[in-house]
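These notes are about the structure you will find just below.
Apart from one protein chain that is not included, each protein chain of the complex appears where it belongs.
All chains are identified by letter, namely A and B, in their written order; residue positions are counted from 1 within each chain.
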Amino acid sequence: MNDDVRIGVYVCHCGSNIAGTVDVESVARWAQDSLPGVVVGRDYKFMCSSLGQELIEKDVKELGLTRVVVAACSPHLHEATFRDACRRAGLNPFLFEMASIREQVSWVTSDKSIATEKAKALVSGAVRRSAHLEPLEPFVVDINPNVLVVGGGIAGIQATLEIADGGSHVYLVEREPSIGGHMAQLDKTFPTLDCSACILTPKMFTAGQHRNVTLLAWSEVEKVEGFIGNFTVTIRKRARKVQTDICTGCGVCEEKCPKKVIDDVFEAGLGYRKAIYRPFPQAVPKYPVIDVENCTYFQRGTCKACEKFCPTGAIDFKQEDEIIKVEVGNIILATGYDLFDCGRIPQYGYGRLANVFTSMEFERLANAAGPTGGKVVLRDGITTPQSVGIVHCVGSRDRNYNKYCSSICCMQSLKFAHIVKERTGARVYNFYIDIRTPAKAYDEFYQHVVEEGIIFVRGKVAEVTDAARMTGEDGKLIIQVEDTLVGKQRRIPVDMVVLSAGLEPRGDAKETAKTFGISCSMDGWFIERHPKLDPVATMTDGIFIAGACQGPKDIPAAVSQGAAAGARVMGLINQQHVSLEPVRASVNADQCSGCRICNNLCPFNAIAFLEDRAVSEINPALCQGCGTCVAACPAGAIAGAHYSNDQIMSQIEGLLMLDLKQPAPVPA
Amino acid sequence: MRYSYFPGCSLEHNSEAYHRSSLAITKALGIELVEIDDWNCCGATEYVSLNMVAAYALIARNLAQAAKAPGLDQLVAPCSACYLNLSKCDKYLRTSPSLANKVSQALAAGGLSYQPGSIKVRHLLDVLVQDVGYAAVTARVTRPLHGLRLAPYYGCLISRPGLRTVDHDPEYPISLDKMMTALGAEVVDYPYKTHCCGGHMTQISEATGFELIRQLVKGAADYQADAIVTICPMCQLNLDAFQGSMNRYFKMNYHIPVLYFTQMMGVAFGLEADDLGIGSELVDARPTMAKIGVELPVPIPEGAPKRKRDDKSLPMPRARRETAPSAEAQEAKR
Partner (left out) sequence: MVDQAIRQSRPFTFLDEVQNRTPGESRLLMCIQCGTCGGSCPSGADMEHTPRHIFAMIRADMREDVLKSNTPWYCVSCYYCTVRCPQDVHITEIMYTLKRMAVEAKLYDDPTAPDFSKVFINWVENYGRAFELGLMSQHMLRHNPMGVFKMADMGFGMVTKGRMAFTPKRIRGIAGFKKIIAKAKELEAVHEI
């Protein structure tokens, strides 16, 4: 052991979290007395507090410590805190080592003697490793001020506006022909009953016209390369078959197109659109798109009515997709949600029974710009229902489908109840398990709806059927449910049933996550860095998430997250640089034989082969320090900074406490 | 193809027609059913109401007997209750070590043993659908059941308790629908296809028991079905034998014959009525059977129907899963 290795060991009580199980005083004492190189061993109630950190700083200065070991919680939480304390005291932050004796010891066992022994072993390993640590300097990269926002729903639009107004340039990519997302499909929004399009379209318009925004609708991200501050994104701009620089958005092509198809996307299958179409009149951008699979010209070679009638000659059947590459510093994903497929619950009759509707179908029904002009009518398009049943929790809170609560359906169901009552005067039943109205003005909205005379039945609907059993049921949809507050099974005949379907992650969320290098949870939503304290960041630096793609939420929450993501990104842009962890691999060119085994193993494509020198070289900016190449190199020519062989081996020896124990008996 | 065969107490007498027709059609399809030696009652829903270990030991005795037959590791039961009991027993023996321990001790007292998981229990319908296939069934049809409107009735046990095989959706199974379509019959989108017939409720409470039967029969009548096709002897007994009593109780006049799917298959294969046990139903099936071949099915038009100009109706949702042929036919007619 070098004379200049002077190690300070600090064992944290973490209140009773650690001290309740591990004998922290004895570990600290033992470290000071028994471990080689340890100059001082202390225990303290809360090492992460300012007093705890000052302990470290004081010892570094007064005792001339050259290494610091803290045994406390997980490095995920406070490694940065203690590294900073070292830095303030003048010690290189990478000469600090942390042992987790909370998540790995006191939180996983209640046996005190075993816990203390294991804590000692972990501290011993950390101490031995720390002796071999080298000072490292963080890697600083520039932040490209451009930002990519993926998804033009309300969350994406909000994020875009925050950043664009802040002076940076945003590329807003949207897969549909227009931005607006699901919010554009809604009729009214709770709790204010604002008309959804009225509050959304001004933002859409601003985002579309903003001088700091490049709107790429009818486009998709294909590939993402790079790292925080320096992403290169490949985007496919799909061919609208319309030249957007000449198109005036007059709409004649749509009018003249003879081919009508069911609009599965915007009208939720309830209405029709043409083969050349804009999803809705206030679409941003205003240019239409040709649905090649349904267009008579593309399928059979005839028609071309749109081309004939277009006053500016903007139709271009030969238009090809365009692949563009943009350079951005940060990316915000706001890709939204898909609706639960109610056909998965056959006993609710969706798809078989004509007058069973999903929530999105009802939104289109109620929408003044929808297929019935806002008239709440049955599937025949004419009859006004005299009684309507609204079913909560369809596909949510259910282990058979989705375990989670979809957060918005209770409020949405109340909103539907209000709309039906107001427009038809029908008898309205809401079938619920709980009424969830947590946010501002939500419970007041519920009370207002109750005052309107809506009938609430507490019971999860068992069946919706048309099979009549008694008088009064013929020709009706019968909702069979247990009214749990009364304790009796009831059969309630209604004309129309609306299923408040749950929210699900997008069908291709996993592929999207893979493209951007982030992860999905078990349910399929994108994973945030911390569910309580960091909902918009991900574990991948530079990639942020906002809105429903992170989990089901209502519009106010989506807007908040969009703004939050925007602010985070603006913060990074303002800093202009970011420090990256210097935990990286490097190739010793003298030892490299040019076998290139490492080249294809790198998950981050960080290793290049230099033809002229016949050696491999690692790009430190792309390298994430995973260690794969270090292990794979047959010549041992690659070194992993902060994880050298000496460091790892000494940690193992320390863990096993080989030099402190009796030699192991030799087998006979 | 050879399988072990567990008829069950019902198939011995009150539903001997099911047993006879099962043997007849499996023979016609090249399947051999080998009855297991000295089987005992599976206990239905009665035994497990009073005893747990004894109930499962009793069922396990059958599995042990089946395991004795060399080379036959698949056990076919036509009766849904027997099928469920055998399957459930095997599953609990595999997943509940304390129960498995007690059951094996009990079996040992009778000189028997059973290794959980060594016998695969199948329902007869499942064997015909998965191992034989609809195409092979259609190929064997010599007398298509044209003109017959059938209500496929699965009953509750085959598709539900988490022991389901592929294509037996607990709420909306379509295998029997497709099997009947494969025979050339018109299949009705029967809303009660998985509703319970009540089991033994007729003996516990007439009101409850008969009401359950009434719902099923009324449902078939409302959908203009000529006959109900069933896969379980208890269901057949309730719907057929008790139809008269139910009619009297409610002062109704339903006359819906209830036949086994194996009987329908046998008729379509051109087998003799005697070989299929037809004629043993209390609700006479002969007038219905006389309808076969009289009416030819109306061909369903290709593609979506053209919409009229002033048609204000809203489109129906497009199904994303496989639907029953009856549902598709209904949609095409719309």
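The criterion applied here is as follows: contacts are C-beta pairs under 8 Å (C-beta built on N, C-alpha and C of every residue); 3 or more make two chains touch, one makes a residue touch a chain.
Note that this is a predicted model, so its numbers are computed, not measured.
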Left-out chain, listing which of the shown chains it touches: A, B
Hidden partner chain, touching residue among A:Gly8, A:Pro177 or A:Gly459: A:Gly459
Contacting the left-out chain in the complete assembly, out of A:Ser34, A:Thr109, A:Gln319 or A:Gln480: A:Gln480
Identified contact with the non-displayed chain, of B:Leu86, B:Leu128 or B:Cys156: B:Cys156
From A:Glu25, A:Asp194, A:Asp316 or A:Asp398, residue that would touch the chain that is not displayed: A:Asp398
Among B:Leu107, B:Met180, B:Ala268 or B:Leu314, residue touching the chain not depicted: B:Leu107
Residue of A:Ser34, A:Gln347 or A:Ser644 in touch with the missing chain, whole complex considered: A:Gln347
Interface with the unshown chain - residue positions in chain A: 347, 393, 397-400, 433, 458-463, 480-484, 487-489
Hidden partner interface residues of chain B, rising order: 9, 12-16, 38-41, 43-54, 56-58, 61, 92, 95-96, 98-99, 102-103, 105-112, 156-157, 160-162, 170-171, 194-196, 198-201, 203-208, 212, 241-242, 244-245, 248, 279-282
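The rule we apply is simple: only the chains that are shown with their structure count from here on.
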Whole-Å gap between the CA centroids of chain A and chain B: 47
Interface residues, chain B side, partner chain A - complex: 169, 171-172, 189, 191-192, 215, 218-219, 222, 311-321, 323, 327
Residue numbers on chain A that touch chain B, as the complex places them: 262, 264, 269-272, 341, 343-347, 350-352, 354, 358, 361, 365, 371-372, 379-382, 465-469
